[in-house]
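One protein chain omitted, others in place.
Letters A and B name the chains as they come in the text, with residue numbers starting at 1 for each one.
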Amino acid sequence: MAGAGQSQVLRAGALLAPAYVWLTVAIFLPLSAMLFFSFLSAAPFTNADWHLTADNYTAFFARSLYPYLLGRSLLLAAVVTCLCVLIGYPCAYVLAKQIKGRSREALFLLIILPFWSNSLVRIFSWAIVLRGNGILDHALKALLPFDVSVNLMFSYTAVVIGLVHSYLPYVILTSYLALEAIDDSLIEAARVMGAPMRTILARIILPLSLPGLASGAVLIFVPVAGSFMEPRILGGRSGTFYGTVIEDQFVAVFNWPLGAALSFILLAVVLVILGIAAPLQRRAQ
Amino acid sequence: MAEVRVRNLKLMYGTAKALDDVSLDFPDGQFFGLLGPSGSGKTTLLRCIAGFIFAQSGSVSIGGEAVDLVPVEKRQVGMMFQNYSLFPNMSVAENIGFGLRVRKVQSSEAKRRVGEALDLVQLSNLGGRRPHQLSGGQRQRVALVRAIVTRPRVLLLDEPLSALDKALRVDMQIELKRIQREVGITTIFVTHDQEEALTLSDRIGILKDGRLIQEGPPQEVYHAPIDRFTAAFLGDANFLDGTAEGQGLRLGDGSLIAWPKGAVPRAMHPVLAVRPEAVAISLSEPGASMSRVKGHLEQVIFAGPTATCLVRVNGKVFKVLAKNQELEGLPAAGAVWLSWHANRGMVLDREM
Partner (left out) sequence: MMRTSLLIGRSYVGLVLFFLYAPILVMALMSFNASEFYALPIRFTLGWYEKLSGNQEILRSAWRSLWTAMAVTAIATLLGTAAAIALFRYEFPGKTVLQAMLFPPIAIPWLIVGTAMLIFFFWVGIGRGTPAVILGHVALALPYVIVVVTARLKTFDRQLEEAARSLGASAWQVTRLVTLPWISSGVVAGALFAFAVSFDQFVVSYFLAEPGDATLPVMIYTAIRKGFTPEINAISTIIIAISMAVMLLASRHFKFGGQR
């Protein structure tokens, strides 16, 4: 009966409306506003006259600095993602397939615990380790017979180390979930048929866990491409990236329309990447 | 307690007919079994009566009152679910008292009624347990009294015994019937187990593809099925094909099988069916007063006290259920006679 169906829709609406109105006001309207803003010549709440223009987008291409920095950020994201995958996937494999029982749960918890703790503070902790005359310096001096002096602070390497540290748990988490879901009997069946471990990894384990691995990679690549706090703290002068330029437009230069355009270009790149990765993330049936 | 009437219920899921013009009366105080294969609409009908589903047209009334616009919680029905659906976060007593609590029944009164309910199913000392600490049979009984403690007008049972193993199931059937008699509540029971339906029900209804095929007391439906589907679904049946004549059915080999006494076939092409247990098997020719056919015994399947003989008659396999001593002297295979009392033949008036 129509009446009963209608009251269901009303009830569902009453429960859903607060959350979704909130999301609309605080996420979707702002994103739309930013799109609009990126086509303005000046922010409407300043005294300056404003009109619609595509100048902010042409500015991106007019100055080779912006495409260069976007490329640099994407390259940084690629490097960090690769390192996280190379370090994290074997770790997830050991956890999912070699370690059993309670110790596995405890280790897994230990690995993803930092992922939910304050990222700013964790980046800051690297500053203490990496700075000249810092802990790493002291430790290496104590261990090595010859005299060395390491000062990784304010370098590209420092930024990469900090970001890998921040995002490594993502790829371990997603790969672990995918690897754990692989039935052990599949691996046993392959071994009974005489497949060497190398073949099993390449033909069974990797393909079956690829969706999880891809999700983890996307979860790393996207935020790293837009990172600005990590390069600022650990990169110093070599820490100028696309994200820091956007930050500058909003907190230092106060050219919000340009900042909005730069943000939107980044968003477009992010969407393209999500689109490319989507088929990989779908479960291989 | 009340009578339930269902009139012209229709419900479509897309193009599939879940209920196709179903009209049915469930008499006051009786135990009514709804029977049918999966997808026949029996559970849909039960959920329409409960108020979980609303039909597109037609009406449901309980005790003479139309309830089509009444939501489940106001219908005063009790329902028992296939997996019992006991609330895991509540004790046994809290589960039973749930319906009283939400109706704001006074706590002393509620306590007394929960105690009585526990007594009814001999679980008085288990009121403080959690559902997961109970055995399957105990859970089943808790679910049953939880459904009736609020004194509903109708009790609805959705395959309540299907999760139990066979031995426990028979005990529970007896218990269920006892409690239903004691409480005297109108009960509607959905099952796909024909034996269970025959054992428990005062009346049964057979559904297929959303339509009500036949309805009546179990004996009547069993002995006088209306069509091939009911005959084969409820028990087992052998079907005889031939051409209808005044006295009986003329088979392909020219023999005539007399109609049962008093049965006047109304259909253009009536079918004659006979139950395997009504048929006798022998080497010698039976008397002419019996309905009889010649056949070739192909296989005997032993099943303890009885055996099923597969006999080829006019190219089709005929099943005979025989006691073991009837088979003495019979070869493992070869020519045999099959016979039955003419009145045991069943005329199927509706052709399907």
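List of remarks:
In this section, contacts are C-beta pairs under 8 Å (C-beta built on N, C-alpha and C of every residue); 3 or more make two chains touch, one makes a residue touch a chain.
Worth saying up front: this structure is predicted, and the values here are computed from it rather than measured.
For the chain left out of this panel, the touching residue among B:N83, B:S107 or B:Q219 is B:N83.
Although one chain is not drawn, the whole complex shows that of A:P18, A:G194 or A:P279 it is A:P18 that touches it.
If you put the hidden chain back, the residue from A:S64, A:S117 or A:S185 that touches it is A:S117. The hidden chain makes contact, of the residues B:A50, B:L134 or B:I257, with B:A50. One chain is missing from the display, and on chain B it is touched by residues 50, 52, 71-74, 76-79, 81-83, 85-89, 98-99, 101-103, 146-147, 150, 156. Contact residues of chain A toward the unshown chain are 8-9, 11-12, 15-16, 18-20, 22-23, 25-31, 33-34, 37, 44-45, 87-88, 90-91, 94-95, 98-99, 105, 107-114, 116-122, 124-129, 131, 133-135, 138, 165, 168-169, 172-173, 177, 180, 222-223, 225-229, 232-233, 243, 246-247, 250-251, 256, 259-260, 263-264, 266-267, 270, 274.
Rule of thumb we're sticking to: only the chains that are shown with their structure count from here on.
Note: centroid distance chain A to chain B, computed from Cα atoms, is 60 Å.
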